[in-house]
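Pasting a structure below so you can have a look.
A single protein chain has been removed from this complex, and every other one stays in its place.
For reference, chains read A, B and C in written order, and residue numbers begin at 1 within each chain.
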């Protein structure tokens, strides 16, 4: 779960969060009582990740879109704890949550068989062309928290440039804990045009045991990208485990920068939300592609994670707790009063259905924004202050001309 | 919030829930410290209702779609309490929740300025053609709980036939508490073809001080229906307050039976979910139509209720607590790193945007099911047992021929 | 076929066409050799009309959209003759074409078994509130041509106000020839709100033997409207034959003014064009509704008329000449090299197919324009001169605000 990334701000505020863009930390179980992440994956187990906390908490009223700082764990611990619990009940055994939430994560941990991961993600400093040493110093500082909390493994996630992700992995490796690394890239590769296959090889060589993607694209795109990563790793004669944590939004119309450029981001993405059946399809395809750490990112709600767990229940040998409250493929409808609703109590119906949007005045695809601006461009430099009204006016005019 | 209605089952199980189809009961404040529902409405205040608990709790993993029994309040009180709290933070001051949740509702009540309502909804007995006395006896029995809990007002909600709603109102009136009555009908009227205007007149004459609609249709349709109700009441020289609690789904393609007949109900409704901007439009139109009790039903999440509160902040004189975490019309994006995302930090952008579905292989409208079956038909009679596999097979074949 | 109507201009130019808005005149056969229109309909025969000449000729490069004056018959007789011939080969036996084309219509007549109709349509004078006498004088003058050409029957078509159509029928009746009358209205009735049923009764009472609708709406809407007309006529104890000549465009999103108000009119209607299978459905539904004069208007091409003829081939006892070049329900594909294309050689395939638009950035429905302006409003008065650049600028600004 990227805490701030899709809503990256260029204010120092991000750094003022104390620990920098620390994004993950999770359910820790008593030593000796549970298997570690690599033991599980090496044994062929499927690990189900959790969903995107910041999007979910924004809809519940506890996180602000824009600055997007994850103070909820401190301000409203009961809300964060409740969401943790829902993902756990949905079958997730690889949860992630912000450092500030470490203590309540530990509390929820006792309710299930989950692992705790600490994570770091891309830095505004890198985009502003700071040196390798400067960027690595930021990562090192963030590590202290995770070491003191004794998390189960570490994740370098939400990186748009493989180079910065390599630096992060190199730092995380110094702890001796298992390291996963995920980029937010599509089949076209990172923002410098490095292909998914080459990205994966570089991450494995840097020391990551688990590689993959998170955020920015829909499940179909993410599975395609991880497949390319796997091909690259195998072609290079290397070995790794694979991981995907896509959006819960359909984004066939994205360009290489992902859903942030879609005009609907972040406040009108509703028509794109995946159904539980879309999620079962994703779980099946991810599994078929050899991905064993299967989770989600922005847009995932507990019932989405439950759908992943249900699709792979046979392979995993168990159903999640939340399935007590969920009939298989709509079977709960068998008793509905209306016979045509009872007729929907079957897999065939839901698998074939092409759901209507109820929005006849809306298109099905959008043209992504993107003004030809990349790393190093002055428009993308960190600003010390909020954008002024005059600056905004200029942006609004430019945008209106574009559409 | 209808606890079981869109998922009506025809098993006795519904009655075995102890309290029958009791659907609402809410945040009660110490006597003398807050104004009652009628004092508020008479004074011209806007009351913001809450959203649909059963749909929200199903997605969070605590309620089962199909039988749809609201045991969550007993089994997972912390989950129900948390959802209460989120709606309250979003600005709702007229919350509703199942009887079993009365005690935790009272607990949350101390956190805000909300009223508690107890409610009853349509009975399987009526559809099975039981007598007026039999049906009224059911309502009377349910009342006991609410009287003992001393709720602030009572609601007869989710009725498809105005006749049964009249019976409910007559029973509720015996308590001396304020009574609201909402039907789940569209502009074409109730399932017997009684027009919205006539429905409203009959409910007012039966004793309801607040009339309107809930569930089954989208906000646009509900505002249209309540407008017809108001015209009917005024034409008859009567007086009432008006209320709407629509779906959070776009349903322009519904027939008179509402969203249950849509092929997407209940597990593929995602593409139809309203955005927060759609909700602001709804709040404005409801207000313009003279509706002062403005809430939601199935599909509403806390951020939807927050949007209603924000749209009417000027009229109400305050913003909800949850708005601390929400920028006005996307203003939180002013600091985003990408200039084209900063360009979205304005009302004009979000109001005009026609959000894409990301589903190019799906249509925008669906043809509702409905096999020409109405009240009294053997297919709609209560069944003692779950539908058998042979019965289901016959239904599946019939449905396949239809599509 | 309305020659100018959907492109009504408010310049005197329309009157300067010499014959006024004379719109129809057709294939005449030697007396005694063929049955008249009423003999055919009375005998239960199906008469297939032709399509819209002006739209078809505009696409072929012979008529100008805007002024839309039908001088093509004089300027490019071979182009008009060829289109006549194509409709005739497609099975039309009730062709209509502008007066100026009478002579070439007669020439083509010898190639088939078709009838010639002369027609009049609504006048700019009526919209400008001229008197009944003034308007009738215009119709009378137009009649001279048809009388001298000895057409088979007369049509009053493309009227938005039943009152003006009544006047036209009264004038046409004076010739002693059979009279048909069609309005361009939908189920909501004429622009004064007179219901389809009442419109039909008034036209029959005025002397029309055939009543119905033409232009402005899609086939589904037109069949619905004529059904209401038929119910009205039968309820009044009267008798008539029924006729429909709809658009070849899907227009579910029209308001009462028809397709002219759709934003796509007249130059971006392509995505709305009906397929041949849509046409077969229309023919079947029109027949089932008791309509026996079944034709088309704007957008119809010869293959659309052929589809009508093919759908009703059993009822009529013959196929049109053009079917020599058309396999039944795609049967011509049986020999295609690709097996999956051969698999399309069947009715079931084409009937069920929901054709994609290939336009993922476009919506499926549009909001009609319409600025609340009706008959008598100064904006709709005849202008002597073309709209000035300043006047246009004001209109453009108003339109931009609307969208």
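The rule is short, and it goes like this: a residue touches a chain if its C-beta (ideal position, glycine included) is under 8 Å from a C-beta of that chain, and two chains touch if they have at least 3 such contacts.
Computed from a predicted model, the values in this text were never measured in an experiment.
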Residue touching the undisplayed chain, where the options are C:238, C:288 or C:353: C:353
Contact partner of the left-out chain, one of C:50, C:166, C:190 or C:261: C:261
Residue in contact with the excluded chain [from C:127, C:155, C:243 or C:256]: C:127
Residue numbers in chain C that touch the chain omitted from display: 7-11, 13, 58-68, 78-79, 82, 85-86, 89-90, 124, 127, 218, 249-253, 260-277, 301-303, 306, 321-322, 324-327, 330-346, 348-350, 353-366, 369-371, 373, 379-380, 383, 386-387, 392, 395-396, 398-399, 402
Footprint left on chain B by the chain that the document does not show: 253, 360-367
Missing-chain contacts mapped onto chain A: 354, 360, 363-365
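We adopt the following convention: only the chains that are shown with their structure count from here on.
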Rotational angle, Cα trace of chain B fitted to chain C, multiple of 5°: 180
Remotest chain, chain C as reference, centres from CA atoms: A
Centre-of-Cα separation between chain C and chain A, whole angstrom: 57
Distance from chain C to chain B - Cα centre to Cα centre, in angstrom: 47
Distance from the mean Cα position of chain B to that of chain A, given in whole angstrom: 33
Junction residues of chain B, two or more chains touched: 354, 360, 363-365
